[in-house]
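Missing here is one protein chain; the remaining ones are kept as they sit in the complex.
For reference, chains read A, B and C in written order, and residue numbers begin at 1 within each chain.
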Amino acid sequence: MIINHPLLGPRDAAEFVYLGDASLIERPDWQADDAAEAFHAYGYLRDNPAGKHAELWYHEQGDRSWLVVTRDTTTHEITSVEMARDVARAKGRSK
Amino acid sequence: MRYSALKILREGLTGNKGWKPVWREPDPKPEYDIVIIGGGGHGLATAYYLAREFGMRNIAVLEKGWIGSGNIGRNTTIIRSNYMLPGNEPFYEMSLKLWEGLEQDFNYNAMVSQRSILNLFHTDAQRDAFVRRANAMFLAGADAELATTEQLRAELPFLDYENARFPIKGGLFQRRGGTVRHDAVAWGYARGADERGVDIIQNCEVTGFDIENGKCRGVQTSRGAIRARKVAVCVAGSSGRVMAQAGMRLPIESHVLQAFVTEGLKPVLPGVITFGAGHFYVSQSDKGGLVFGGDIDGYNSYAQRGNLPVVEDVAEGGMAIMPMIGRARLLRSWGGIMDMSMDGSPFIDKTDIDGLYFNGGWCYGGFKATPASGMCYAHLLAKDTPHPVATQMRLDRFRRGNLIDEKGQGNQPNLH
Amino acid sequence: MPEYTLTSAAPLAGTDISVAGTRLMAPADLAIVSVALPLGEEKPAGKAIRAAYGVALPEVGKSSLAKDDSRLVRLGSDLAFVIFVHPTPDAERVVAARLKGAAYTTDQTDVWVALDLSGPSARRALERICPIDLHPDVFAIGDSARTMMEHLGTLIIRTGDDSYRLLSGSSSAGSFLHAIETSLANIT
Partner (left out) sequence: MSQVNRISGGQIDRAQEFKFTFNGKAMQGHPGDTLASALLANGQRLVGRSFKYHRPRGIFTAGSEEPNALVELRSGAHQEPNTRATVTELFDGLQAKSQNHRGSLEHDLMAVTDFMSPFLSAGFYYKTFMWPRAFWEKLYEPIIRKSAGLGRLSMQEDPDIYDKGYLHCDLLVIGAGPTGLVAALTAGRAGARVILADEDFTLGGRLNSETLEVGGVPGAGWAKEALVELAAMDNVRLMSRTTVYGAYDHGVYGALERCTDHLASSGGKPRQILWRVTSKRAVLAAGATERPIAFGNNDRPGVMLAGSVRSYANRYGVTPGQQVAVFTNNDDGWRTAADLVAKGVHVPAIIDVRDAPAVCDVPGARHIRNAGVVDTIGRKGLKSVTLTDGQVIPVDCLAVSGGWNPNVHLTCHQRGRPAWRDDISAFVPGRDLPPGMAVAGAANGAMTLAAAMAEGQSVANTQIEALGYKPSKADLPRAEDEPRECVPYWHVRESTKRGWLDLQNDVTVKDVRQSHREGFRSVEHLKRYTTLGMATDQGKTANIPALAIMAECTGKTIPETGTTIFRPPYTPVPIGALGGRSRGRDFRPYRLTPSHNWAKENGATFVEVGNWLRAQWFARPGEKGWRDSVDREVLATRKSVGICDVTTLGKIDVQGKDAAAFLNKVYANGFAKLAVGRVRYGLMLREDGIAYDDGTTARMSENHFVMTTTTANAVLVFRRLEFARQCLWPDMDVHLISTTDGWAQFAVAGPNARNLLRKVVDEAHDLSNEAFPFMACGEVTVCNGTPARLFRISFSGELAYEVAVPARYGNAMMDVLMRAGREFDATPYGTEALGVMRIEKGHAAGNELNGQTTAHNLGMGKMVSQTKECIGNVLSQRPEMVREDAVKLVGFRPVEKDRGLIAGSHFITRGDKAIMDNDQGWMSSVAFSPSLGHSVGLGFIKNGDTRMGEIVRAVSPVHGTEMEVEIVSAHFIDPAGDRLRA
């Protein structure tokens, strides 16, 4: 596979390490009343779609950036690649 | 039709024209006691044991394509019970015992071949972990045997002992492990279930569940609605897709595992051999091909095909451990979709929806589990209580924190 | 006063091999200092770098050569390397002093080992181990890429028409050299 890195251009996926669903960015509030349940869902339950899947890849043999790659799990077609940091901020994550 | 040497003789003399279909091709009835979704190894085994062990006959197995088209027909055919944890080992040992009597049981030669499985180790820490595992196997009534490098040299002289990057320090044998002709397992179970009245319905895709007031009352299919008292999902590889129709999210990701076979060769490998410092395991089929595999590709996929990096990684592992296979040629590669669960262990459980049952999450180890999975799922469906060897294979174990994590990799499915 | 002194023994020091007109040599006394741009203060950091080196911080994947022959390589959005000749083990202090606290610096000199590959067969040899497209129209002089060669993380910089500087982890220097030597042997 080839991942079109937003800063570096097309790179072989072998340079990357895969983590999983990009929802892993959305770490729950540890102080919420339902924190135990929320962390269970965050840690263990997955949509696992047959189709478009936003997922986290780490450019370990590259610039060490985490990327959110949107890829179709039935065809492997990649439709977007974003810097995970930008995605995290857009989701309201900060310090 | 009972198979026997005599029958083959008689047919051979009369032009092989008397053979009958191995299973019927019935149309679906409007209602069954139990509808099993998925005509793979586990689904067919479940139907077989429901009929044979629990006397239930009014059962349908629904298969969207042809039976055995899933992972039962695309694996590396290995059977073993060399697990470590109490949540797993008794289950897999029961499975191995069922394999040992399977062919006489269903009168079909699936070529269960207990040629042994060997896990090589290359560090002291690996050895310690294998000793712990071997002892767990003994505690569960299984067999295990530690081999020194000297013993291995004598038994398997073709491994690389002289020039290895990660020298072999020994191995763990399970002599009762081995291989089975995978397709024949599906056909044998299908035949046995069909003989006992189970309807095996091919080309019948489930398109939805009929859930009324929190109770599952049947399914919608490409061949019409079918009512059922109980609906048993058994579609590893497609679990996410199917259970989404019931509105459930699962602790499962779907990943692709590639497997490979070489051109046919005269016998070189006695049993199954697994490399401990890289991703490579191999056996030789009765036809002579070296059947081998390694790690999953590592990304979510339903595509039933993989990519080159893993092919190369597996070949590197093979060359590292047995460089005499360099001139053997890879003939065919294929990919199967694995239900990779969050701790690497499976589920056989009721769901929160009354009448809807789930069996899945087998990771890349589903084949060896086929008989026990079928037996335990049948037990659960018939009695509504888990079979004693499957009590921990529950869907809520992550909420409770009762992990069955053999590899210690945590909630990252592609590492299991 | 301790009576002992330490002598430096950098891996691959002195390597200088020629195969069919292509030369592989280890540059001497190369110092490498990483420069991390503080979050939210990337602009002042960029200015400080320009002030110190007379060239702008290059884009990611590019490098630029300062007047004093220091090479600035941008590895990521907030990370760059300064590569320069400096024999003593205080390179980090030198760079930190020039940047006056505008960025975080870490000495990377001994983390890496460098090899310069130059000559007509350089690209053909790299074709065997480098996943990056090194076609001159694609990988221009000054371009850099961090990638993987023979299982080793490697930073490649194109330094001339037919010349490349390669950096890889110092602990695996021997395997790194072996990989490139093998490539040279295999193409001739």
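Following the convention adopted for this analysis, a residue touches a chain if its C-beta (ideal position, glycine included) is under 8 Å from a C-beta of that chain, and two chains touch if they have at least 3 such contacts.
Treat the numbers as computed from the prediction; the structure is a model and nothing was measured.
Novice: Omitted chain: which shown chains does it touch?
Specialist: Counting the whole assembly, the omitted chain is in touch with A, B, C.
Novice: May I ask which residue of B:33, B:160 or B:354 touches the chain that does not appear here?
Specialist: For the chain that is not drawn, the touching residue is B:160.
Novice: Of the listed residues B:128, B:150 or B:352, which contacts the missing chain in the full complex?
Specialist: Among B:128, B:150 or B:352, only B:128 touches the chain that is not shown.
Novice: Which residue, C:24, C:130 or C:157, contacts the hidden chain when the whole complex is considered?
Specialist: Selected residue, touching the omitted chain: C:130.
Novice: Need a quick check: the contact residues on chain B for the chain that isn't drawn.
Specialist: Those residues of chain B that touch the unshown chain are 3-5, 7-9, 11-13, 15-17, 19-23, 25, 65-66, 68-69, 73, 86, 89-90, 101, 103-104, 107-115, 122-123, 125, 127-141, 144-146, 158, 160, 163-167, 181, 183-184, 187-188, 202, 262-268, 278, 286-288, 303-305, 307-308, 311-312, 314-316, 318-320, 323-334, 397, 399-403, 405, 407-411.
Novice: Just checking the interface: what residues of chain A touch the absent partner chain?
Specialist: These residues of chain A touch the chain that is not shown: 1-2, 10, 12, 17, 19, 24-25, 27-28, 30-31, 35-36, 39-40, 43, 56, 58, 60, 64-66, 75-78, 83-85, 87-89, 93-95.
Novice: List the residues of chain C that touch the chain left out of this view.
Specialist: So the residues of chain C touching the missing chain come out as 1-10, 34, 36, 38-40, 78-79, 89-90, 104, 106-112, 127-133, 135, 138, 150-152, 169-176, 178-179, 182-183, 186.
Note that only the chains that are shown with their structure count from here on.
Novice: Between chain A and chain C, what's the gap in Å when you average each chain's C-alpha atoms?
Specialist: It comes to 30 Å between the two C-alpha centres.
Novice: Identify all positions of chain B at which a residue touches two or more other chains, and write them in rising order.
Specialist: As it turns out, chain B has no residue touching two or more other chains.
Novice: Using the touch definition up top, name the residues of chain A that touch chain B in the complex.
Specialist: 1, 13-14, 18-21, 37, 40-41, 43-50, 53, 55, 71, 73-76
Novice: Would you mind writing out the residues of chain C in touch with chain A in their complex?
Specialist: Touching chain A from chain C are residues 60-61, 75-77, 79, 131, 145-148, 153.
Novice: Would you pull the chain A residues touching chain C in the complex into a rising list?
Specialist: Touch list, chain A to chain C: 7-9, 11-12, 14-15, 60-65, 83.
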